[in-house]
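Structure, as structure tokens:
Only a single protein chain was left out; the remaining protein chains are all shown in position.
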Amino acid sequence: MKKLMIINGPNINLLGKRETHIYGDVSFTDFFESIEKQYPSLILEHFQSNIEGELIDKLQEVGYNYDGIILNAAAYTHTSVGIGDAVKAIQTPVVEVHISNTFSREAFRHQSYISAHAKGVILGFGLQSYKLAIESFMD
Amino acid sequence: MKKLMIINGPNINLLGKRETHIYGDVSFTDFFESIEKQYPSLILEHFQSNIEGELIDKLQEVGYNYDGIILNAAAYTHTSVGIGDAVKAIQTPVVEVHISNTFSREAFRHQSYISAHAKGVILGFGLQSYKLAIESFMD
Amino acid sequence: MKKLMIINGPNINLLGKRETHIYGDVSFTDFFESIEKQYPSLILEHFQSNIEGELIDKLQEVGYNYDGIILNAAAYTHTSVGIGDAVKAIQTPVVEVHISNTFSREAFRHQSYISAHAKGVILGFGLQSYKLAIESFMD
Amino acid sequence: MKKLMIINGPNINLLGKRETHIYGDVSFTDFFESIEKQYPSLILEHFQSNIEGELIDKLQEVGYNYDGIILNAAAYTHTSVGIGDAVKAIQTPVVEVHISNTFSREAFRHQSYISAHAKGVILGFGLQSYKLAIESFMD
Amino acid sequence: MKKLMIINGPNINLLGKRETHIYGDVSFTDFFESIEKQYPSLILEHFQSNIEGELIDKLQEVGYNYDGIILNAAAYTHTSVGIGDAVKAIQTPVVEVHISNTFSREAFRHQSYISAHAKGVILGFGLQSYKLAIESFMD
Amino acid sequence: MKKLMIINGPNINLLGKRETHIYGDVSFTDFFESIEKQYPSLILEHFQSNIEGELIDKLQEVGYNYDGIILNAAAYTHTSVGIGDAVKAIQTPVVEVHISNTFSREAFRHQSYISAHAKGVILGFGLQSYKLAIESFMD
Amino acid sequence: MKKLMIINGPNINLLGKRETHIYGDVSFTDFFESIEKQYPSLILEHFQSNIEGELIDKLQEVGYNYDGIILNAAAYTHTSVGIGDAVKAIQTPVVEVHISNTFSREAFRHQSYISAHAKGVILGFGLQSYKLAIESFMD
Amino acid sequence: MKKLMIINGPNINLLGKRETHIYGDVSFTDFFESIEKQYPSLILEHFQSNIEGELIDKLQEVGYNYDGIILNAAAYTHTSVGIGDAVKAIQTPVVEVHISNTFSREAFRHQSYISAHAKGVILGFGLQSYKLAIESFMD
Amino acid sequence: MKKLMIINGPNINLLGKRETHIYGDVSFTDFFESIEKQYPSLILEHFQSNIEGELIDKLQEVGYNYDGIILNAAAYTHTSVGIGDAVKAIQTPVVEVHISNTFSREAFRHQSYISAHAKGVILGFGLQSYKLAIESFMD
Amino acid sequence: MKKLMIINGPNINLLGKRETHIYGDVSFTDFFESIEKQYPSLILEHFQSNIEGELIDKLQEVGYNYDGIILNAAAYTHTSVGIGDAVKAIQTPVVEVHISNTFSREAFRHQSYISAHAKGVILGFGLQSYKLAIESFMD
Amino acid sequence: MKKLMIINGPNINLLGKRETHIYGDVSFTDFFESIEKQYPSLILEHFQSNIEGELIDKLQEVGYNYDGIILNAAAYTHTSVGIGDAVKAIQTPVVEVHISNTFSREAFRHQSYISAHAKGVILGFGLQSYKLAIESFMD
Partner (left out) sequence: MKKLMIINGPNINLLGKRETHIYGDVSFTDFFESIEKQYPSLILEHFQSNIEGELIDKLQEVGYNYDGIILNAAAYTHTSVGIGDAVKAIQTPVVEVHISNTFSREAFRHQSYISAHAKGVILGFGLQSYKLAIESFMD
């Protein structure tokens, strides 16, 4: 059975609570439970932290023995050379995802230190972005 | 039945012929046949042109009566305000795809005039990018 | 009788169809008929294409025997060195027009490769921009 | 009867005196008299100052009770946030005009703090620019 | 008794008149009267001009004998080297204030030629910004 | 009673120890005690961390049930998209403060990812900046 | 016998007609006839289009069976990622030529999307540039 | 007898009063009297204003009947397109002077809108700069 | 005996594990043991963290009582104003080191927020960089 | 007989010695001898120096009495305003050549201070670039 | 008697020979003889070289025992950090001069590495610039 880790960066833990008219009232935990049911043939895990270094720690921890990592580094996407370096250093392929379309937002969100080292990038589909990323590992 | 149109921009017609050690020896036509079989419940079409304005023509033509458009504008992605305007003007949602990871290539390929108006963006997965885009319309 | 050619660039053919709450429900063809009536002493023609090179072709074709050209190059305004070169090369004076106020839109629309070679620039007056351009040739 | 105010910025008072081989030997006062005769159905006024703040004063003074303002802010076009703010704050629509084609001159003349807040922009037609601006209010 | 001078730049005289749904219908004069009552132990004065040089004149005039200056240079904040030089040259400490949050507006409003020479900066609190500036002189 | 939280970023814990000829020998804790006495009608708390993510954690924790947050993100002001996102996401209004005048220091300190989302900004008044921020919540 | 294709971009078809005091009154067709006579041992062909995509079509068509391509992409040189991609993708070596010295003209003509993928670049020699390019294939 | 006008811009009137340890305690009026004595064969005048438009007014007034203008536009040097335009428009040659070495100060003082249109530039010699400018008209 | 602290930033803990064909198979711990033996007259310690704030914590902790700090902030070198501020605030001199030649890598690695405040910089010598840094404290 | 001078800049004297797998093992002297034989009807000379000023000296020396100069300024191409000024000042036409394709190398090699003043530019053909330059003088 | 050294940079030796319609037909040697006569109370010397390092050598040689240096570094003005460093290092004051108005020429001539370290700058007066520089040392 394939083992996939979803890693979420800062403020993703506010999902379902913050600006619910935009993001809806589904928390990431609820969403995660729904996809666990949808993909019974996969071992799915998820991790969230607001601390850049803890995201690096987690990438290093799972980066040599999982089959795939789905990474939404959120705000750190645009500023963290360290996360980009970790993605490049580990062996497990990483798919970068974003809930919103970062390219229709502020200019500083158009740059990513992660993309160049990712297996692929999926963004703008809301929570569906995570599901498409899972699909990308099932081919 | 859902009707999806795949629109490919310049030089995509060389697929399977150009730099085969990188892109493989599968032409887009061959690939298209394989996905047609894989998604029998969908009406799939595809169109390719090296001419910017013909891509705009096609977007306008299908942009009011198809369920989805999958657009790989290739080189025009980075220079065509006109294609971006067309994507914004029409009603059918457009998913932007790229075969290669444009963010690990030259700096001028990091900019897209299309992304901001797209439903979502999928890139870097090789030909699988098209399949994930199809999946995004099936949810 | 003076002979004027109106040349419209990409997506202008969607006028009256696209975002009608903004642009109104008048197509360019309808508008053209109304100005033909308003200026019976002029020979007025119009041409539209989504293809950059066809706009250049048309500029070359009419650029030596018409009395004036009214050019709304739309999206190509901001990216086409080729149209700018054609405007500079031909003999008929060219007035650049835009329906919207390009300076209250995205930064990339603030640049024009045409303006420097135009007889004059008129923008932001909606369809009235075309009428003011016609007036500019009647003095 | 419609009431229109023409506001001219710095050095426009030298017209007809400075570089006459380029600008001709018609002063703005002379030109103004000729257009007054040409548009007997309009109340036309004009004002000139070399002082940025006096232009702002005048915009505020007429900006709530005239039907239109024709503004050639000349050199202040490119540097005055204050005039741009005034144009945005008042209620009378403002048409920005320039005698010369500012886009075929130095790069710093390509930027305008006024355009984004103007009803429209007309430039490059010599003194005819003012007449086209008057026409734009007669529609 | 401490003597404080409030100096307001261009268009601040429109307060209470311009865009009242945003700025409210209180003119600066009315607001000034209310704070005069609130701080009976202070001598408060205010001055407004749309003319850059008159603001410099006033800064020079009061810059050697008042206890504090509260300066809202408005649009000139972003373009006036001369006001910045005056603030630097005089002896009375100057507190820079803005009614709106200039950092959530256009990019050109993020630069100030005054800040570097000011005692401090207070912005974004509406008219309360002036009161906080007064407080800063009372400590 | 109003409840206000002061959040301090990296190196603020060195206050009173580092460069005392500039910053004085008062630690933040001592200063905090003095203002607690000065504002007996308020519940005041403070928190400091050198870790970016812990500042985000704290903003999320108090951002739905306090009356105000006073945030000196120090060095993270200029680099943390994540803190800016948190300030934007929560409901409690945030006032940004700085002890020094960041605009008279290095160019990279002139940019703030927080300002655009703050209720207001106060900077350059030394420790008094915190007191003015408290005042701003008392109006 | 070696087979060489000359491909000319937009507005080159005006040669001999446009600004003859600069470019002379020789059309490209006349010039082509003269070089055909000068190089009887070569098969020479030429193609011109104002349409970017037709230039790409032609590059693809001859790019696998000719011995050399001489490309003057004119205005598209500076804006066409698509032509650059085609030059890179095909097998026939491409020599980039320009009639004028693009480096003594506007700054936007100093950039070429083609040069990096060309066998070599020759520019500034007038029509002789084409002949030098032919020579480069004869060595 | 030659007639020369010295025109001084904003804050020059503070000379001898502001930062006297740097600029000395000589006011410009005192200095002017000393040079009047030193050059009895010349008619020397001087004018100072903090208002940009008054400097333009003065340039226009003397720009057709004096033999030379010595212009220290101070802070407006770096921001005034209007003064630059006036210098270009008038007939009397203008020598640009600065008391301090503007090139060893802030970057924004390295740009001048006047230099390109001046007969010459002299800067960094303190008040001696004015005397060298006078000499330049005596040759 | 001199007391030196080596502080390593993110991903340095992967040394000997990541890209061993480049970095070799020596972990930092092994390397540290070897230099401990080589410098018996020194007290050497080392610390690693992926968390930016923990590096700041450690700098503050040892910055007043050690004789020297050798800092390889790795990815944080290029993005951390906070670490730079800490280096500047503490009293112990800091030598910045890098294993690789950061100037032959991506452009964003050419900037360091630490260098300006460091006693010196040593980079590009592989693990030998640390030894040269130790030598620099022995003079 | 025509007299041509070839001037080579810094490090060209290493040809045939440096990176022979790229540049081949032919020294420039050997190459020069071969072209001397190939063009018996020309007087050919060559000069090399690593010193920028000696290249200027040579350009001045031959710039009034030779029929043509072929200049490969190598590294100085990108930094020497002085060589560019000399090329502009002299009377003999100068053809700029480069052995490698400078546009497929580092960005700083894309700028040339010489091109704008050269008769023409030839680059990327290896040593053949020199021969094409000679041909350009034989027409 | 005061001892002054005039140091001229590259291509100044062509004066009187190059573009004589612009620069006149007076060589620098002739001009130098005329000013020697005009200032009999001074010891004047001059030196010219096209070699950057020889200009540095000369600055070092005279920089501790002459009363003044007049430096026209010509093209090196804009590119030579080394000459700027020498001017800063020596003790003799240096006046920077230019014959032409460098600010009405190409943008790259607007920057000088020397100005910031010079006693003063004089430019645009033709050869008179040197005489004004001599005057500046006589006060």
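All chains are identified by letter, namely A, B, C, D, E, F, G, H, I, J and K, in their written order; residue positions are counted from 1 within each chain.
In this section, contacts are C-beta pairs under 8 Å (C-beta built on N, C-alpha and C of every residue); 3 or more make two chains touch, one makes a residue touch a chain.
Nothing here was measured: the structure is a model prediction, and the numbers come from that model.
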Contact list for the unshown chain, restricted to visible chains: I, J, K
Residue of I:65, I:91 or I:128 in touch with the missing chain, whole complex considered: I:128
Chain not shown: contacting residue from J:4, J:44, J:59 or J:74: J:74
Residues from chain J at the interface with the omitted partner, ascending: 9-11, 13-14, 18-19, 49-54, 74-76, 78-79, 108-109
Where the unshown chain meets chain I, residue by residue: 101, 103-104, 110-112, 115-125, 128-129, 131-132, 135-136, 139
On chain K, residues whose C-beta touches the chain left out of the figure: 51-54, 56-57, 60, 79-82, 84-86, 89-90
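FYI, only the chains that are shown with their structure count from here on.
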Superposing rotation of chain H relative to chain K, computed on C-alpha atoms, to nearest 5°: 180
Inter-chain centre distance, chain A versus chain B - centres from mean C-alpha coordinates, in Å: 24
Chain centre separation (chain D, chain K; CA means) in Å: 47
Interface hub residues of chain A, defined as touching at least two other chains: 51-54, 79
Contacting chain pairs - touch in the sense defined above: A-B, A-F, A-I, B-C, B-G, C-D, C-G, D-E, D-H, E-F, E-H, F-I, G-J, H-K, J-K
